[in-house]
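The structure appears below as structure tokens.
What you see is the complex with one protein chain gone and the rest in place.
On to chain A.
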Amino acid sequence: MKQWIRWSGLAAFIVISLIVAALFLFVAGPLIEKGIETFGSDAADAKVEVDSVSLSLNPLGFVIHGLTVADSRKPMSNVLQLDTATAELELAPLFLGKAIIRDLAVDNLQFNTARTTSGALEKKAAQEETVAEQTAEKENNNSVLKNVELPSADDILARESLRTEHAGNEFQQSYASHKNAVDNALRNVPDDKALSQYEQELKVLTSGSFKSLDDFKARKKKLDELKARFKQDKAAIASARKTLADARSDISDKLKALKAAPGDDLKSIRSKYQLNAGGAANMSALLFGEQAGEWAEKALYWYEKVKPYLAKDEQENAAQETARAPRDGRFVHFPSADPWPGFLLRNAQLTANTASGNLLINAQDITSEPSVLGRPTRILVNGSGLKQVEDMSVDIVLDHRKTPGTDTLTLNIKDWQLRDMNLGVAGAKLASSLVQIQGLAVVSQGKLNAKSDAQFGRAQFRSQGKTTFAKELGLALEKVQQFDVNASASGKITGPDFKLGSDLDKQLNAAFGARLKDKQAELEAKLQAKLDQKLQRYIGDYAGKLGEFNQLEGTLEQRLSKVSQLAGQNLEDYQAQKEREAREKSEREKAEAKAKLDAEKAAAKAEAERKKKEAAEKAKDKLKKLF
């Protein structure tokens, strides 16, 4: 047995193991430092620098000293920097090449600190110029907004194509055309003189007895000729009446359109030049859109940066396992209370110093294999010690245990004393406000669905703009004391659609409405007056002539009636006239005889009465004598 054992081999093994361990400890620090700088720079797209990394054996772990992460969009500042980050490792998983950090403690984490040298990577230099150009263009756009001025009534009327002018020209052309047609039609219509002539001629023809049959025939012939002329006249009058009716109808329509045109013009100008409060409809998006967009862009930017290193869907992990060569083998995991994924940060406590106060960040279960760990990654940010915020909490859950994974962010901000928030339009600022914010964002399958509600109370605005628009905006905002802003984002995470709504629009509508009421009335009155002038220029001279048209209608009616009446007269039949005359003579003689008889009867009656009266007188006298 003794010949098979050599105890010196044990010593050799220990010595060699110690040498290997010593070499590892010697190079591990610089290797970790290099790894953080290389992979960190790729991830952040800007320089990531580490002062040093030291290893410790009890407890097993490492300490990162002086870590800075430059801002890829602002190379002269750091997104974050920290003094020390102490990581405590678990030994057993290290034998399997698995890095499981039991605790990570970070001291003096700061955001947005200044750098003395540029943190831009070389490849980024060219892109920065493009960003600078875009920023300049954006500022130019803002300056355009700041210089908004309302034009004068004359300017507006001069630059606009007015319906009033168009309708006026149409009206004039229509009148001229129809006037000509009516005049032509009237030339064939008999006038009063002609009608009088007709009457006289008819009287001659129809009065008196026919002297003879020839006389009758001659009159008959002349009457027929007259009737033919009456027929022509009636047709001429009917034609004239139709022409006149068409003219009146068409001209009335044109006149109606002309009279309505100034109103339409005013309406069109009003909406176009936003003289009403409707111009404030999108004001909240204008005021808060840029700020909200910046916040959202920043959040999405960092989400995209950090996401690949936080968690992967089970499907992605499975795909990676499949892609791995079969000869390499794989770990088969079983249910356990303490699983060992490839990388796991069990617990991280970070205290971040910001200008607004300290943020306490607690991260749990950050892993590269969530399906192995069986728990989602959770990050809690608490801002209870912030200067301007009563309480703030951000709860981030990255759940990629199953496919598709879901990332959820819940935000709650209570009593945020917001001060001097630059609204970016017309020099307007939200001087102070007490804000409550609730937000929820969910990312799944590369799609974002986010919604946040913010309630702004005790709002005080300030506007320093000099333009009319800025002054009016400032005065309108003065009346707003509280408002809500609702923001939502949906669609692909790389380019979601943002929507911003607020009851501020409604309030600004009212405030703008009040402020613009006088100016609107003044400008609209000027516009109205000028449009009325134009209207009168078109229809002023024609009003009387249109009256003539109406009068002419009555005249034609009378003339038609007269001609119809004249045309209705007929010449009596010769035989009938003779019979009538005989009958009239007989009746006349009978009447004379009757009159004579009646006279004789009356004389006899009078005589009888007289005699009766005399007898009565005599009787009275006799009676008197008796008494």
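We take it that a contact is a pair of C-beta atoms (placed from the backbone, for glycine too) under 8 Å apart; a residue touches a chain by one contact, two chains touch by 3 or more; residues count from 1.
Following the convention adopted for this analysis, contacts and distances are computed from a predicted model.
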Complex member absent from the view - protein name from UniProt, among "TIGR03546 family protein", "FAD-dependent oxidoreductase", "Outer membrane beta-barrel protein" or "ABC transporter ATP-binding protein": "TIGR03546 family protein"
Among A:W340, A:W416, A:F483 or A:F549, the residue in touch with the chain that has been omitted: A:W340
Candidates A:K211, A:R327 or A:K622 - the one touching the absent chain: A:R327
Where the missing chain touches chain A, by residue: 3-13, 15-16, 19, 92, 95-97, 326-337, 340
